[in-house]
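One structure, as structure tokens, below. Some questions next.
Some chains have been omitted; the remaining ones sit where they do in the full complex.
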Amino acid sequence: YMFTRPPMEKPVIRILFASTQLAPPAEQAFMVELLTEFYKETGIDVSFLPFGYVDIANKLEAEIKAGRITVSLVGGLSTEIDFFASKGLLEDLGRFGALGGRTFLEAAIRAVEDHKKIYGITTFVPWMTATFVVVINNKAFDYLPSGLTKDDVVKGTERWTWDAMLAWAKNIYEKTGKRLVGLPAGAGGLLHRLLHGYLYVSYTGYQAQKFNSPEAVQMWGLLKELWRYSHPESTTWSAMADPLLKEDVWLAWDHTARVISALKTSPEKFTVAPVPKGPVGRGYIVVLAGLAIPKGAPNQEEAWKLVEFLTRPSTQARIAERVGFFPVVSEATPAITDPGVKKIAEGVTAQLGARDSIAVAIPPLGGKAGDFIAIYREAFERIVLKGEDIGAVLSGLEPKLKAIFAELKMPEP
Amino acid sequence: MVKIDLEGVSKRFGSVIAVDNVSLSVSSGELFVLLGPSGCGKTTILRIIAGLETPTSGRVYFDGVDVTDMPSGKRGVGMVFQSYAVWPHMKVYDNIALPLRIKKLPQSEIDARVRSAARMLNIENLLERYPFQLSGGEKQRVAVARAIAVEPRVLLMDEPLSNLDALLRVQARAEIKRLQRELKITTIYVTHDQVEAMALADRIAVMNKGRVMQVGTVDEVYNKPLNRFVAHFIGSSMNFVEGTITDRGVDIGFALIPYSSVPDELVGKKVSVGIRPEDIYLEPIQGGVVLKGRVVLIENLASEYIIHIDVSGTLLRAKTKLYPQGEEVRLYIHPSKVHVFDTITENRIHIA
Amino acid sequence: MPSPLRKHIPYILVAPSLAYLAFFISYPIFYTFSLALFGNPSPMVEVMTSPRLGEVALYTTLIIATVIPAQIVIAIFASLFFLNRFRGRELVLYLFIAPLAINEVAAALIWYTMLSSSGFLNKLLINTGVISAPIYFFGYEFIDRTLLAIFLTEVWRATPIVFIIIYAGMQMISRDYLEAADVFGLNLWQKLRYIILPLIKPYIQTALIIRTLFALQVVGPIFILAGEYVRVLATEVVYWYSMRLNPGVASAWALLIGLVTLLLGGLYIKLLRPSAGAT
């Protein structure tokens, strides 16, 4: 990377920042830009090193063992940090005290608390987040079913349920003759997240525990029904931005990163809403990235300064605009200038801040993640697409699901 | 059974004029031979008649119908290519049979024709071979067999027997002639072999540099060559002597060839006088002019001799079966076998 | 080259390349085998008993068996066409070859966009009044039409390669042979059947091998056009490798691709053995 460093005036402190996130080149470039500003401000020269998750773990372990630690700050998903913590690789950040001028979102705080419960230390500071939202073409509001208002949807009230969404889709279909719900059921789509992290949680309270249960059967029934009003091309869509823009669909559920381009292009067309809730609650997945300091790391004070810099509302706003990860502090959203990004950020904030929400994390299954996902997708294919008997399919797949967790000696989430 | 007419046909390849304003008429059922030096445009004319080449200008007629733009396959011609163009991926049998199959002849007829053509060319035992397993002459015979087996309306043969030995050539020539006569196939035959040309031809066209120099029967071309080129080209190479026409005949320095009726306007004209070696006799002939010379060299051609004779400083070649007795010889020339050409235009001067 | 001593020269000359063959070619091949065959349960057994095998075999066969013949036929006719020298020939030729330069993923996207329910084709047909409701090409419910779209995309994108090879072959045919065919009254079809096709057999063979090879490896376009629901050998490799994180089973599928390729390759070589005489 060629960028001209400013002339060295004061003695420079160099720290290494290893991260599993923002590895793609353009995001790296953005980080370098951001860190240059940090350097100008503090005189601390940060080297940003994108690494694979396994590599960081190995590196930290080796360095700690050898007693020669080079990395001062680690960025990663909360689940990855969980793994580092479980190996005792992290410092307690409790001693640095609170960061002023920012309010962390409910869900973020909860995640930090969870870790504290297990490891007894503050393992990380929330850094940024991503989640799944519902994006609505404003035209759809003309077809709201009785008993549902725009406000319900935007604010995510009690009445904004999966059943309500079904009624809405049905209403649209009956009035327009079109199937305007969109789901990312294509090859690269994240449909499985909708299944285990949203619908299952909303209907059964768990991602996997009650895989084969009457509640689950009810949920699948709803999805089958909803599919009838979903665009048939959904099975080829891996991201909803395009179908939304082309108005192939009016109601779409997808990951924030996968709808952002639609909102950036035509922010005025769309509304971003939290996801609907189910009988048990508003289940949703939160993907949270955090910052941690390795045990015995050099220049910890400087690292903390960097943590402060990265969680500042203004920095958070810029991250949201440039790389599509969303703020974890509520002050950041108003600072976002791009109207599309801002809309999503509002949706995310609404979702992360909702009281009845059940936030779950994607279970860290390592090599078994693929098998886990495959079970949900197979259920979808057989129940929804092929119309097989719900009970039979679920009973058939349940042992496989249980086997995964048994093998990993993990509780079923 | 087709009459072929070329009308002012020319063909240029870039700056090369391969055929230069040729008009020809080949009668129906005729065997017409094209003779001429290498590169004079014979192949090009055949290709134009076959429809493989579009003339740059001029028209081609079959039985009076303009076929200049008719696709080759529709013209009903059979052709022996100079390069044979035997299809390499087919056995000899199939090479000969394919054009017949295309015509949807019954299987038995095809088989009969293939075998009869193969018999004519002595390749019956090669029918199951691929072309790469054949010698040069064998390949050439396959090409000939293929062309005659289709019994075309027009047969075009481009040096079809050039790679055959004398015996086989005589045999094949006779077979071709027989078939051609029997089926009355209009045939145009390119050859370099003058004996072949004479043995076969109803008429001959002598070409040079893309032009037709003379068309006529063998006799006409041989005995009354229209110009020096034809005289020189046909037969074994002619003796040429410079001379002048006088009122009593042609004065060639060392002799006077007497002519009785020399038109006045010709007197004094510079001429080239051509005499064929075979027209120079070592024994007296009736009405012959006598020359005296000295034998310089004798070439033995097994059945005859070419005798080089110095006649007052001019070297003449005589072809004879008799071995000359002694060095000094007398030569006899008959005025009717002497060809007189204008030195400048090179055209024949008729004189008797 | 007659000498018995000289017969050894090629061997000596290529001793290094033989070492290369032995090591760099054989080792990786054995490695794939071991990855695919050993393990508990053996990935190969897993694949062979998997319920998806039937489906995969069906779709793979369907695509290979329609796309490749179509491409060969189109390429042959295009080659015949381009053998004529006509005005503007070069331009048309380049246009015809142009899709080659487009990435397969890009090509699939283009066709997806063109054929999707709100795409160019449907708009055109609706606006011109030919149809009133859009024709769906994509989605699980329309898997037959999706196959058609895959067919079109593949033909569009990859025919030029077949064309380049076959065209090169046709250009090599000595003009004499074609002229002889013309003279003896073979029409275009007969010329094709009796002269051209037999002579370009080695090219058709090359084209078939190369195309089969690549057709068996196509993944991106299928994922784009059909999502996960048209499963072929190659998508299984990717699926097991990058979605299921199971290199063993992925290798087993890859090995199957290899076997099918070799099998078809052998078949082509057998069927298209050049006639003894054609050099």
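Every chain is named by a letter (A, B and C) in the order it is written, and numbering of its residues begins at 1.
By our rule, a contact is a pair of C-beta atoms (placed from the backbone, for glycine too) under 8 Å apart; a residue touches a chain by one contact, two chains touch by 3 or more.
These numbers were taken from a predicted model, which means no experiment stands behind them.
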Per chain kind, how many copies sit in the full complex?
A x1, B x2, C x2
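To be clear about the criterion, only the chains that are shown with their structure count from here on.
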Hey, how would you classify the chain contact layout here, line, ring, star, complete or other?
line
Just by CA atoms, which chain is the most central one?
C
Averaged over CA atoms, how far is the centre of chain B from the centre of chain C? Could you give it in whole Å?
57
For chain C, residues contacting two or more additional chains
none
Under the definition above, what is the set of chain A residues touching chain C in their complex?
185-189, 231-237, 246-248, 367, 369-371, 373-374, 377, 381, 385
Going by the contact rule set out above, which residues of chain B touch chain C in the complex?
50-52, 71-74, 76-79, 81, 83, 85-91, 98-99, 102-103, 130-133, 146, 150
Residues of chain C touching chain A in their complex?
112, 116-118, 136, 138-142, 146, 223-229, 235, 243-246
